[in-house]
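Before I ask anything, let me first share the structure, which is written out below as structure tokens.
We show some of the complex, not the whole, and keep each chain where it was.
Lettered A, B and C in written order, each chain numbered from 1.
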Amino acid sequence: MARVVVDVMLKPEILDPQGQAVHRALPRLGFEGIADVRQGKRFELEVEGPVDEAALARVREMAETFLANTVIEDFTVRVEEPAAGSAEAAA
Amino acid sequence: MTLDTTKHAEQTPDAELPWAELGLKEDEYARVREILGRRPTGAELAMYSVMWSEHCSYKSSKVHLKQFGEKAPESDALLVGIGEQAGVVDVGQGYAVTFKIESHNHPSYVEPYQGAATGIGGIVRDIIAMGARPVAVLDPLRLGAPDHPDTKRVLPGVVAGIGGYGNCLGLPNIGGEVVFDACYQGNPLVNALCVGVMKHEDIHLAKAAGAGNKVILYGARTGGDGIGGASLLASETFDTSKPSKRPAVQVGDPFQEKLLIECTLELFREGLVTGIQDLGAAGLSCATSELASNGSGGMRVELDTVPLRDSSLSPEEILMSESQERMCAVAEPEKVDRFLEICEKWDVIATVIGEVTDGERLEIYWHGEQIVDVPPRTVAHEGPVYQRPYARPGWLDALQADDPAALARPADGDALREQVLRVAGHPNQASKSWVTDQYDRYVLGDTVLAQPEDGGMIRIDEESGLGVALATDGNGRYAKLDPYAGAQLALAESYRNVAATGARPLAVTDCLNFGSPEDPAAMWQFAEACRGLADACRTLGTPVTGGNVSLYNQTGDLAIHPTPVVGVLGVIDDVARRTPMAFREEGQLLYLLGDTREEFGGSAWSQVVHGHLGGRPPAVDLERERLLAEILVSASRDGMVDAAHDLSDGGLIQAVTESCLRGGKGARLVVPDGLDPFVFLFSESQGRAVVAVPRSEEVRFTDMCRARDLPAARIGVVDGDEAAGAGTGDAADGAAIEVQGCFRLPLAELRAAHERTLPELFG
Amino acid sequence: MTGTAPTSTATGAGAPGSTGRIGVVTFPGSLDDRDAQRAVRLAGGEPVALWHRDTELHGVDAVVLPGGFSYGDYLRAGAISRFSPVMESVIDAARGGMPVLGICNGFQVLTETHLLPGAMLRNDHLHFVCRDQRLRVENAGTAWTGDYTRGQEITVPLKNNDGQFVADERTLDMLEAEGRVVFRYTGLNPNGSRRDIAGITNEAGNVVGLMPHPEHAVEELTGPTTDGLGFFTSVLKKLVTA
């Protein structure tokens, strides 16, 4: 089974109260040097069957119509390769 | 790109501006040129176009709204009347209350959560700007067909948004409405009412008096929210072919607003505010021009000092931005430091953006260059006024002739029983707990009554028990059949709901939701509703203190039912004397107050059982409403009734159902002589209520009704305890509503029908 | 609105003087702070307002972290408040045995500080819920529950978005074994909390957190019951005898 990740973020021009609150709190916690923070949603979908163009197209449609409200949000869809996953700087 | 300064405008008199794209009519643009004696700059055009829009200028509705002032009844209670951000009412003991209702219909359809949330945010800022602490909200809602897939998107989103914002602000939600009708499918109505409390001396008005006083913008940074057409002005070529990248929907930040409330109230407490205005529609354009227009002098603003969220915004866009959670205040120069200090305490960004001048112009500068130089009144208060043509629609005769008397009625007791269940379980009459349990009704610790009570009630003084009650109502079906009567019925029901709690109705706010003013039929409905409401307010002695008009509520050519929503505010000297709706004591006597006639036009029964809308709405009798209210208030004050519930959609049986379910008690009803059981149960005659009278009070109560000439019929008794019958498995022994000679309906069955509807529809 | 003059109307156990000063912290976005102050007052104690930027506790004998949406509940409920200056003092005092009660958002703050174990998730049904909730008192031995009896059922309002108490099985077993489950939901679990847990305490029994709102059940007129008063009378008694 493959994992497809949909990241949903508020459009850049839209106010992001959550990201702002996090950003404002950082200096108090002793973290300097962060110019901006934005907070969004990450969906991990376990897709049955092959993740071909058709499957990705379906996920994109799902993101467009359901996971994101494109009036205020942008989204990206990407396949998470098993390899790529471990390449991330896991904590 | 060259900045379009006033000087530039003088030098380039023939430059083409996209006034039409910004919504101005040709003659309106000509008037702007005439006022200024030259072509407007882009920034000036931005201001005029948004301030002269229907939404901000009330250009189509003004001529009709005038009546609310002209016909206003004498009232010693009114401290601030129509025209301010919200009206203010004296409720005694040195307290004043301000309340107002507003619509956020269109945004709530596009983005239900944020649209509804920012609706709450906007109305709350109106109340803070009057100097009051907001203490409660109510949310009258109209949705499309309950089983339509889009309603499943809109209703849960709207409810989550209202809750998300209101709960986070710490304002109890104490009432509202949820009405479904296919006419609202593409155009739901999301109205929101906020009420605030202050001492008389704390009333603040929006005006900028005193040359040298500083103009302070505080709250959220300004972003590119809701500036729609103004972004056209940002490009030198006014290229209309490029789609705007600026969002039409704003995202609310209730946490920021909570800080704004506390911060503003502290500024008031320390006497640091000379004038104040919230930023809502039209943002800074509105705030600066209104503050200046209401004051004595002029104003000078350095627009480049406005803190921005998005540094790419043009001056035109900054002027039009509708970013939420911002306020604009005027303060004396020596108080500015303390002002900024308090803002810092609350983590609220505050910036001096300008000052009051002794001139007569509103001047706005961008990096030292003048981009606006206008007489502020012409922007804020002297917008266009239309006498829109209106005409009674041709279809109305046929609609009114379609009398519900022709509809098939239940043949026997069993059929009646089945229809009672259907009406009680229809989404419009069903329990709204699925919605209202998502709202905090306890926060602030002063909620005495909240949904599903007839009216919400808030204690405002812990020592004396002084309190206020509020309700909102509006039946679009009635108004469709007759908008004049419909508006009066909306007021009558709201007034009755407040009186049923034991509070004395004092004042009115209204939200007039109608179709396109360019359609003579919709315009006629609007005109009739205004006339009806103004006349009724005069008769009931309750002035309209403020409100909101929402036009263009239609999908294509299809307008919504004309929907005047009326909020009534009442006062009660001691909230301990309130009358709840629940039947709580077995053996108490049920009295039906008022007259019952065959009135089924626009009724819940005709809708649920026959899908019918036709005939005439129930007759209006305002003198009777006034008498009924007096009786309900006296009975509450003197402890003569233990429960009261007004009769509205669904008629007597619906009211009895709700009171029984609320108290977990059954009732035995006897059909009065000469009344058909069906009419007795389902008629929607107005000016009625059902009360539960302790036996010890019966004589006193009936004597009072007789002495004042209010018909009061003993119709039954509270009988049977749901808790006692529970678990026995023997329905016959449990509590029930029994209509003698017709049917017996166990409470459990009725409760299931009433309570499962919304959860089944919306999860 | 609360009047500012604390008028004591109830017959609480609070003694005048140094015992009975109960601090109520206001974070940006706290909502039920005034209500908690009123509850303290009605129970006979003296409420003391504490500000999130305070670096000391002004000599209070106990602290209430009230309900609300501090910092908008952005990031996670309680996550940002936990780093307020006042919380350093509260954490120290709690470790030293001072009674601390976290209500709703206050409970969330206490789990974020790890004064109490576990964490709070979104309600399982994903809606904000406001209802009159029945609870069973499981531990009448904490600083805040002495006036109740074990097994007693009380009804107080519940209102939250993120009320689903979760912890790993080992932690849950430990809480049960040590009698640190203080309240359990009865009748209906309103948010999917593990093992119906509504409130817990620390090992010493001085720190208690719960999702429901006892401060909204202290007056006949405005609450479903007056069952919540016992929290405040309990701690006041405890302070007298301490």
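The rule is simple: a residue touches a chain if its C-beta (ideal position, glycine included) is under 8 Å from a C-beta of that chain, and two chains touch if they have at least 3 such contacts.
Bear in mind the structure is a predicted one, so any value in this text is a computation, not a measurement.
Student: How would the full complex read if you wrote each label with its copy number?
Tutor: Every kind of chain, counted over the complete complex, yields A x2, B x1, C x1.
Here is the rule we go by: only the chains that are shown with their structure count from here on.
Student: Could you let me know which interface, B-C or A-B, is made of more C-beta pairs in contact?
Tutor: Between the two chain pairs, B-C has more contacting C-beta pairs.
Student: What whole-Å value do you get for the distance between subunit B and subunit C if each is reduced to the mean of its CA atoms?
Tutor: Roughly 35 Å, centre to centre.
Student: Pull out every residue in subunit A that's touching 2 or more other chains.
Tutor: In subunit A, the residues touching two or more other chains are 17, 21.
Student: Could you pull out the residues of subunit C that touch at least 2 other chains?
Tutor: Answer for subunit C, listing residues that touch two or more other chains: 71-72, 74.
Student: Which subunit A residues qualify as touching subunit C in the complex?
Tutor: 17-18, 21-22, 25, 28-29, 39
Student: What does subunit A use to touch subunit B in their complex?
Tutor: Those in contact with subunit B are residues 10-17, 20-21, 24, 69, 71-72.
Student: In the complex formed with subunit B, which residues of subunit C make contact?
Tutor: Going by the criterion above, the answer is residues 1-3, 7, 28-29, 31-32, 34-35, 38, 67-69, 71-74, 127-131, 157, 159, 161, 213, 215-216, 219, 221-223.
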